[in-house]
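Yeah, one chain of the complex is gone here, protein chain that is, but the others are all in their spots.
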Amino acid sequence: MLDLHGYGPRLLEGAGVTLQLAVLSLTLAVLLGLLTASAKMSRSWLLHRTATLYTTLIRGVPDLVLMMLLFFGGQMGLNLITDKLYDQFGVDWYIDLNAFVAGVITIGFIFGAYMGETFRGAFMAVDEGQVEAAKAYGMGSWLVFRRIRFPLMMRHALPGLSNNWMVLLKTTALVSVIGLTDMVRVAAEASRATHEPFTFLIPVAAIYLLIASVSEWIFARLQKRYNVGFGEQ
Amino acid sequence: MEQLNQWLATLLEGNVIFTPQTLGYYWTGLVTTAQLVFVSLLIGLILAVPLAILRGSKHRWIKLPVYFYTYVFRGTPLLVQLYIIYYGVVFVDGIQESFLWPVLKEAFYPALIAFTLNTAAYTTEIFHGAIKATSRGEIEAARAYGMSPGLTMRRIILPSAFRRALPAYGNEVIFMLHASAIASVVTLMDITGAARFVYARYYAPFEAFIFAALIYLCLTFMILYLFRYLEKRLLAHLKPLSGN
């Protein structure tokens, strides 16, 4: 049953690519988001401006266009540099910006902007009284961040984080357009070859729904955990 | 027109990539994107209102199918939906003989159907949330005045729900504009399609995609300001009275 005209195993492999891509880009996005949020809250005019420009630009341009710009343009930019190295110094060195890397970077970059907004809102919602109390106890600033600010912030950030993750997961489908063999690409290829689009595309849709449902469950558990001590769940 | 062409020709002289031909492609791309997004949002909006009301029904058999629909369309990538409709429609038995075929065979309509169903699902959930948030007091007051449930819905719940839904709906409009970029995957010459053409012909990724990005950026800002204006007009009563 899972054979699907011989495409079954490749479809599963594609699902693996989708998941890896989603998780890696999420990691990058969270890191960038934390950076952006701190830049936006910083007193430095330059940092604040840069972060604002970044979030505005990213949210104004379609993901697919950014992805193509980075994948096609980024490679050409890298070539200029490596060619220069080769011509000048005879260093034969090349950087391969493959579709997977380009996908992770673009998706991470795009969602970093959204995460930045989520984290900024969440940090601002943290009760300063608690932070002050921690300082009064003599905690250092890193310890305050780790023990007080971060867990409290997460409580407010989780709903936004969960929402961003759901959108990010669906965005990964776009990498199939720039040539990465995720499950959407395998399904589209198989549909064309066998002329049975439903056989491949509907299972793919079901896998997305499955991943979404499992993540919803995980986020609900996390929410419960971070809500500890706040009565209402 | 003649003058415009001449002016363009002198302006673009010596430019290999941005010729009148490629600018023409970007222009038709802009028109296609605008049509696609506007029409799908409009139909999606019209579908979403009754669906949102049904979604809040007390009867399971009314509520569940609508929930299932929004769950599926919000839980899967638009690209997959587009593929299913674009390729799938061909394999519906007898469709190629039916009167619908001349419409469906154009790439524009399968894309329009996919976009409409997608935005209708998101908009249904936005409205559903806004309806649920109606204050009990308003509904009870309407009842006390002797309004029927239908009248209450029309006169009291929906108008205030629309206003409450406005910010979220504005996001949905921008989301739809950006999502429409995948239309180029099924051969439509939208803004992204034009950019891909220019890139493939001249190997000029920066020019091709940055130009497209700028067009999208302008459109996004236009939508943003439109909604900000609407919010100011329609949500004025929600502003704190003292101003500051």
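For reference, chains read A and B in written order, and residue numbers begin at 1 within each chain.
Keep this in mind: contacts are C-beta pairs under 8 Å (C-beta built on N, C-alpha and C of every residue); 3 or more make two chains touch, one makes a residue touch a chain.
The definition used in the following text is that contacts and distances are computed from a predicted model.
Q: For the chain that is missing from this picture, which UniProt protein name fits: "Cell shape-determining protein MreC", "3-methyl-2-oxobutanoate dehydrogenase (2-methylpropanoyl-transferring)", "Tryptophan synthase alpha chain" or "Transporter substrate-binding domain-containing protein"?
A: Hidden chain, UniProt protein name: "Transporter substrate-binding domain-containing protein".
Q: Looking at B:I17, B:A107, B:M147 or B:A168, which residue reaches the missing chain?
A: B:A107
Q: Among the options B:R155, B:R201 or B:R233, which residue touches the chain absent from this view?
A: Result: among the candidates, B:R201 touches the missing chain.
Q: From the list A:R146, A:H195 or A:R225, which touches the chain that is not on show?
A: Spelled out, the listed residue whose C-beta touches the missing chain is A:H195.
Q: Touching the absent chain: which residues on subunit A qualify?
A: 5-7, 10, 71-72, 75-76, 78-79, 82-83, 86-90, 92, 94-98, 177-179, 189, 192-193, 195
Q: Taking the full complex into account, what residues of subunit B touch the chain not shown?
A: Answer for subunit B: residues 21, 87, 90, 96, 101, 105-107, 185, 187, 189, 193, 196-197, 199-201, 203, 205 touch the chain left out.
FYI, only the chains that are shown with their structure count from here on.
Q: Flag every residue of subunit B that touches subunit A in the complex, lowest number first.
A: Going through subunit B, the ones touching subunit A are 71-72, 75-81, 83-84, 87-88, 91, 174, 177-182, 185, 192, 195-196, 199, 203, 205-206, 209-210, 212-213, 216-217, 220-221.
Q: Could you please specify the touching residues of subunit A with respect to subunit B in the complex?
A: For this pair, the touching residues of subunit A are 57, 59-66, 68-69, 72-73, 76, 166, 170-174, 176-177, 184, 187-188, 191-192, 195-198, 201-202, 204-205, 208-209, 212-213.
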